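This structure is in structure tokens; I'll ask about it shortly.
With one protein chain held back, the other chains of the complex are shown just where they sit.
After this line comes chain A, so read on.
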Amino acid sequence: MFVRGLKRKCFDGEEDIEGTLAGIKAIPSYNLQRQSLLDMSLVKLQLCHMLVEPNLCRSVLIANTVRQIQEEMTQDGTWQMINTQSTGQASLDRLVSTDILCRSSRDQAEGKHVPAYGTFNKDFESDQAQDGSETMSTASSVQTPRNLQSNMWEMENPQENKGNFQKSLDQIFETLENKSPNSVEDLFSEVDNSYYDLDTMLTGMMSNTKMGHCDSLETFSSPKNTASNSNCKSDLNDLDHIVEILVES
């Protein structure tokens, strides 16, 4: 969503925008905030892949949150946007950027609000390594994260389900990453300023050791979309197809 490398590339030729950026108040759009929350939730669900049985209550609550976001995004018609930035690298990077968030907040911690990030990062990194080595072939029919959840919860057939869990995880990654680099460039050429703002907000937040970016996320007073849908506009016809697969329920 706000991959640093790509972002820079994106803005290289757009110095005239930078002037205006300085004047823009960094409040990420509702869509971006919601997207960030969705990403965070998906990462959390994936991290439930631990040595001890995951906490079912926590998993259920996170899954319900994901479902809420998905429902709202589907209603808004903004569900397409989930894939605007995905490429072979980008989807992993998108998850990485969430991780960077958390990592930097741990570094800032000094007895602040950060608990076991060691575990968080460690598990996440081992998942990353695992999945990164998978070869991406065709996008097969992917179940939604719901499948992820059910596989995680279905304790009665654990061995089988651990395999399934990994498989559905892979499927999600496959789908997300099944984009040629060219179209990605196109996507990013139209990326909105607000991406940059969110990123600034987030990094700024971390260095201030405030609970910063989430302040804006806290303004979710109503589930209705307040920002325009045009933020992430792009020609996504070829992605719609993949999105439909993802959303299939």
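The criterion applied here is as follows: a contact is a pair of C-beta atoms (placed from the backbone, for glycine too) under 8 Å apart; a residue touches a chain by one contact, two chains touch by 3 or more; residues count from 1.
Following the convention adopted for this analysis, contacts and distances are computed from a predicted model.
A.B. asks: Considering only the chain that is not displayed, what protein name does its UniProt record carry among "Ubiquitin-like protein ATG12", "Histidine-containing phosphotransfer protein", "Serine/threonine-protein phosphatase 2A 55 kDa regulatory subunit B" or "Translation initiation factor eIF2B subunit beta"?
C.D. replies: Missing chain, per its UniProt entry: "Serine/threonine-protein phosphatase 2A 55 kDa regulatory subunit B".
A.B. asks: Mind pulling the chain A residues that touch the left-out chain?
C.D. replies: Chain A touches the missing chain through residues 34, 37, 40, 44, 51-53, 55-58, 60-61, 63-65, 68-69, 101-102, 105, 111-117, 120, 146-147, 149-150, 153-156, 158-159, 162, 209-211, 213-215, 217-218, 220-223.
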